[in-house]
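All protein chains but one are shown at their positions in the complex.
This part shows subunit A:
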Amino acid sequence: MELNDANLQSLTEFLRKTLDPDPTVRRPAEKFLESVEGNLNYPLLLLTMLEKSQDTVIRVCAAVTFKNYIKRNWRIVEDEPNKVSDQDRTAIKANIVNLMLSSPEQIQKQLSDAISIIGREDFPQKWPDLLTEMVTRFRSGDFHIINGVLRTAHSLFKRYRHEFKSNELWSEIKLVLDTFALPLTELFKATIELCQTHAADVNALKVLFSSLTLISKLFYSLNFQDLPEFFEDNMETWMTNFHGLLTLDNKLLQTNDEEEAGLLELLKSQICDNAALYAQKYDEEFQPYLPRFVTAIWNLLVSTGQEVKYDLLVSNAIQFLASVCERPHYKHLFEDQNTLTSICEKVIVPNMEFRSADEEAFEDNSEEYIRRDLEGSDIDTRRRAACDLVRGLCKFFEGPVTAIFSGYVSSMLGEYAKNPGENWKHKDAAIYLVTSLASKAQTQKHGITQANELVNLNEFFVNHILSDLKSPNVNEFPVLKADAIKYVMIFRSQLPKEQLLQAVPLLISHLQAESTVEHTYSAHALERLFTMRGPNNTTLITPAEMAPFTEQLLNNLFKALALPGSAENEYIMKAIMRSFSLLQESIVPYIPTLIGQLTHKLLLVSKNPSKPHFNHYLFESLCLSVRITCKANPTTVSSFEEALFPVITEILQNDVQEFLPYVFQVMSLLLEIHSNSIPSSYMALFPHLLQPVLWERTGNIPPLVRLLQAYLEKGGASIAGSAADKIPGLLGVFQKLIASKANDHQGFYLLNSIIEHMPPESIIQYRKQIFILLFQRLQSSKTTKFIKSFLVFINLYCVKYGAIALQEIFDSIQPKMFGMVLEKIIIPEVQKVSGPVEKKICAVGITKVLTECPSMMDTEYTKLWTPLLQALIGLFELPEDDSIPDDEHFVDIEDAPGYQTAFSQLAFAGKKEHDPIGDSVGNPKILLAQSLYKLSTACPGRVPSMLSTSLNAEALQFLQGYLQAATVQLV
């Protein structure tokens, strides 16, 4: 591409088209630009356009396009072609700084970004003169240009704040310091002087203060990794001026905006950060300056207003004090009683006040309010910072601070008592203060776990919290009600049980409050109380104690879901789940009504699932209803099916992906309750469950396998009879699953159920194929998990079909296969089998091979007889071998059988463990003894001689123990 007018013209047209709202115009233009961007001069054409075009829109568009082009293409990736010609690279670097500095702000920003992207790759080695070029501009005296340089420098240097120390990085920083530190310091001083000269010129001040903010940011980046020699030598200059700026105020710079931080606030915030950095990392050198900063920052806090625009500054400033006051050698700065009192009075208390912004959030943005207040996403808020300061001060001054605050708490409560309607915010602040003072450690699970012993929490509860909870009008003073509920919730582990019991009915009535925060907190508090553990690991609050309130609890919870804003309130749904779980059979009388409401809810949310937690607890609640009711009376399962099947069918038909794993679990739970037949309604669904599309989604696999297992258990014969044509499809699922290292164990679950429950004649024609598939997988990818599952399967097969059948099918696939599997897989690996049921299956299977398989006695397999017996005794007596080969450490550790969190598992749809052998074998060691005895009588003399010649002594001793226990003697 030539750098000529024609090309400029045509590119301009294409650029213009990329702004067209019509995609049929826009897309081709974008495509075209992409197709030509590899050409020589393309970036230079863009630069020319952004400099010279008459049309501002085109200039900005060219700048953005240029920046994106740099972002995509500048980096040279190893083994990939260089996407920007060297000629263009040189030309860009030679011109861009000038161009950036002479452009209007919109374009300057884009070019500044482009410079920092290029700088990230090329600076310093391939762009050695960048810094000197920038630094010379400091002398221009034009702050438009200077700010451009500073902004670019900031984007180049800010990575020093998070990158790891390395020689390369530090060499770069050193180079930057050598060229940049002195001019920056000179500029800093000059700018401050100019601020004084222009103290009355608001426009000049604005520009100068943005320079100062940028300079302060650069200071932070350059000082982050370590304290540079230059800055140590010039600490006096910097710190004195920072200190001066912190204490400076200029009416002209105050803004009217309540929300957005002004230039003064931004600058002071950054200075607080700089002081905090020095205090934390360069304590020794910074010590002489620190007390001055403490005083300045504290005065700043005292004189700063409540507006939102100051929030960042205030929380930064408080955090600075909080981090300093816990250091032993600065203790003295705070320990004076007057100092402490004034910090408490003027810094902490005002910042704990409930502000109008909080009130707005409480009313209009309750979700956000709850997230901040309950879930701790309040990191940057003033209240949080004030709390941290309280905690910091309590490290050394717990007694005095508690005493000072007690005074404030009483006076604030006194104010409230004088006129609650007017002064309710005083009580809110008092409660907040008590909470922050009392809580030393906290978890979601238990609330406050360690409290300040100087605060009497119970007394406060009785005197000030209970009254709000008992107030008959739940809609009056909702903020105070929410405070009271939260108090119960977070101090639940500290309050005596009788107080909690007293609170329960009160909390239940607050579920009806109109305020979303209030009824949400009630639901949450109840849910938390119900999870508390008492002695003997039972729940602290028993179903009997709840009996008088059960009906109202359930009523109010469900009514709360109808309140505006709470239709999908996850806290309420979780409380419903927890109530069901706590109350157990006491909910049975209410279920007929409740199940209707739950299924109705399910139908509604399935139209557009948007609250995953709500939905999860909804399904949990459904499962609990089914389990609790059917436990008492299994025949009621049909009424649940009647209620649920229409919704389930709709979910399946509409393919509501999020809900399918849940639906399969609910269906499994229902089907497993049936005694031994399978209703036709289920059979009608069977073919649909084999659809590949369902199995392509990972989350469906575990619940679908479980569901198919339930089908096989309850209806193996029905499938063989009326759906025999579906057997290949079922085996196809098995084949699909064992092809995956992640899902092979699920394939075995299915196969084991098929072997266990399908009539043998229905699968006889597929048996050989099944084994060939397993052998192929074993040949290609022999992972530990696969081998463990494989061992369980072949032994189950042996138990079910007999040892001879097992040996014959192996040997029919390949001569001597049985011996090879014994020698290479069973004997060396059986020790790895885990789980009591799995071990039992293997023990019984191997016993059969040892004692019921003639070829083990009379062929070349005989040499494997004693090693196999030895392996079996090892399985009985030795610890499990849980070693994993080195090359497998990163293979599906997540997917070990039994670890099933890879899908939305429902806790209350849990499946009981199935033992295919069951009671027919009580003690497998006795079975081994008896079976050996039987074998020995069939061929007298042979068994004892095989044992005495090659079984090791220890194993022999164990074996003799089994024989004695079974009171048999080998002959």
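Keep this in mind: a residue touches a chain if its C-beta (ideal position, glycine included) is under 8 Å from a C-beta of that chain, and two chains touch if they have at least 3 such contacts; residues count from 1.
Heads up, the rule we're going with is that contacts and distances are computed from a predicted model.
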| item | value |
| --- | --- |
| Protein name (UniProt record) of the chain left out of view, among "Chronophin", "Importin subunit alpha", "Protein farnesyltransferase subunit beta" or "Ribosome biogenesis protein NSA2 homolog" | "Importin subunit alpha" |
| Given A:445, A:470, A:533 or A:911, the one touching the chain that is not displayed | A:445 |
| Contact residue for the chain not shown (choose from A:283, A:398, A:476 or A:650) | A:283 |
| Candidate in contact with the missing chain, chosen from A:698, A:920 or A:937 | A:698 |
| Subunit A residues touching the omitted chain (full complex) | 159, 161-167, 170-171, 173-174, 177, 224-229, 232-233, 277, 280-284, 323, 327-329, 376, 379, 441-446, 449-450, 690, 692-693, 695-696, 698-699, 701, 728-736, 739-740, 742-743, 766, 769, 772-773, 775-776, 778-779, 782, 813-814, 817, 820-821, 824-825, 892, 894-895, 901-903, 905 |
